[in-house]
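A single protein chain has been removed from this complex, and every other one stays in its place.
Showing chain A:
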Amino acid sequence: MKRDHQEISGSGSKPAESSSIKGKLWEEDPDAGGMDDELLAVLGYKVRSSDMADVAQKLEMLEKVMGTAQEDGISQLGDTVHFNPSDLSGWVQNLLIEFNGPTTTPDPNFNDDSEYDLRAIPGVAAYPPVKSDPGLENTRKRAKTESSSSSSSTTTRPVVLIDSQETGVRLVHTLMACAEAVQQDNLKLADALVKHIGLLASSQTGAMRKVATYFAEALARRIYRIFPPDSLDPSYNDKLQIPFYETCPYLKFAHFTANQAILEAFSMASRVHVIDFGLKQGMQWPALMQALALRPGGPPAFRLTGIGPPQPDNTDALQQVGWKLAQLAERIGIEFEFRGFVANSLADLEPEMLDIRPPEIEVVAVNAVFELHPLLARPGGIEKVVSSIKAMKPKIVTVVEQEANHNGPVFLDRFTEALHYYSTLFDSLEGSGVAPPSQDLAMSELYLGRQICNVVACEGMDRVERHEPLTQWRTRMETAGFSPVHLGSNAYKQASMLLALFASGDGYRVEENNGCLMLGWHTRPLIATSAWRLAGTESGSELTQELS
């Protein structure tokens, strides 16, 4: 595997100029190890013939690293000082160290813990050259990670196989270090770490890689203050929810469990009214309508009020959904009425607009799937909406929210929480048996990626993904004057069956938590469904339990 000599000569004229230094720094022992390579000696490089293979190998690694390094890496070539360029082997080694450790010299207020493993910092400031041997091993390993994906199978050289779990751990540590740097407002360090994350992420595969990439992008956006232009377009988000509905069971679980609670609340009513805070494509309602149609005693008259965001192209998306539902209703023989309301925010709604009829005539249900947490971004938002709900006098309120704490005051805590949450979520997408990586899967990941971006990069009114855990929502609803309605065994059974249908049914878990149902992946709950009624009113579910 001999390099062509011309390539070596092209890589710099420095060695010729600094050849005078070599006499001082380099003590060559001519007796140890054979003759210098004649051809290279002519050019001013002293390479022993026995070392040729090694040098060639390192040059090859260098070429690969240069190919995969970020653009900034190349410019570092000019800035670094090579202590003995005519020692070709050592020179290449220095370059490799530079490429694999693109961090700048460490900030004095940054305490370097060896667990972050930034030994690859170039120069002698951090680590004296004596310790460069373990550093060499590290860089050799890292360079191998870059090259292993492309060529390890074809080489006959002894390759140190990198433990990808090790880079996985390193990746997580670097993510955390970057978040900490952002928390401390140390943007220079954060910037360097973000680039490092990119390199590490490329050596991973699958869910870890995707999650790391999204988090790295979000961190970069936060550091450079470049916010995604369409982050505030909720109609785009609605469209992205469709592939998410299809590829994984979370939304289906949400719909089925909420429907079960609503069905039980509607058990004796002859006219019912559902107010859906986020109509989107109306995927929740066909199943409810079918269940109402087959109700013993015949279906009630069904009225649906759907609320949605304004569309960028001014089409009436709500009306189209209403039309489809009307066709379905006609098919299965249900009296159906639909109204759509366009609102930028739920807080803009006034209950009077909704034409609520008295409870003796019509039973009302309010449904909010992932619609309440964005209200936490505006002061007073959630209070206004809760009081509106109370004014509607609903028999039941169904709430589905993400089971995560992404609304804490400290950025680093939010970041850590989000990292765990979305890693689990992506893991479940991976393991859900969607065998060929389909476009729907990619769109679902994009849907989640936008959430990640919002949680990490945005602040203030822009940060709408303010997820809070069930315990906090419980407190909020109870102080506002609601009491919990227990989701019964029917809902639990339906949910369990639904999940068993998904290819990796053993990964998903349904848990009952004080009358609420939570869906999670292995041990981590991810979304929670809860149902509420106005405190002081009697609940209908006790009656239905007797009947069933």
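Quick notes
The definition used in the following text is that a residue touches a chain if its C-beta (ideal position, glycine included) is under 8 Å from a C-beta of that chain, and two chains touch if they have at least 3 such contacts; residues count from 1.
The rule we apply is simple: contacts and distances are computed from a predicted model.
Comparing "F-box domain-containing protein", "histone acetyltransferase", "Transcription initiation factor TFIID subunit 10" or "Sorting nexin-4-like" against the UniProt entry of the hidden chain yields the protein name "F-box domain-containing protein". Between the chain not shown and the residues A:Ala56, A:Leu187, A:Ala287 or A:Ala480, the one that touches is A:Ala287.
From the options A:Met176, A:Leu328, A:Ile356 or A:Leu412, the residue with contact to the chain not on display is A:Leu328.
For the chain left out of this panel, the touching residue among A:Pro296, A:Gly380 or A:Pro409 is A:Pro296. Of the listed positions A:Gln165, A:Ser270, A:Ser387 or A:Gln439, the one in contact with the omitted chain in the full complex is A:Gln439. In the full complex, chain A contacts the hidden chain through residues 238-240, 242-243, 245-247, 249, 256, 281-283, 286-287, 289-291, 293-294, 296, 298, 315, 317, 320, 324-325, 327-328, 331-333, 433-435, 439-440, 443, 493-494, 497-498, 500-505.
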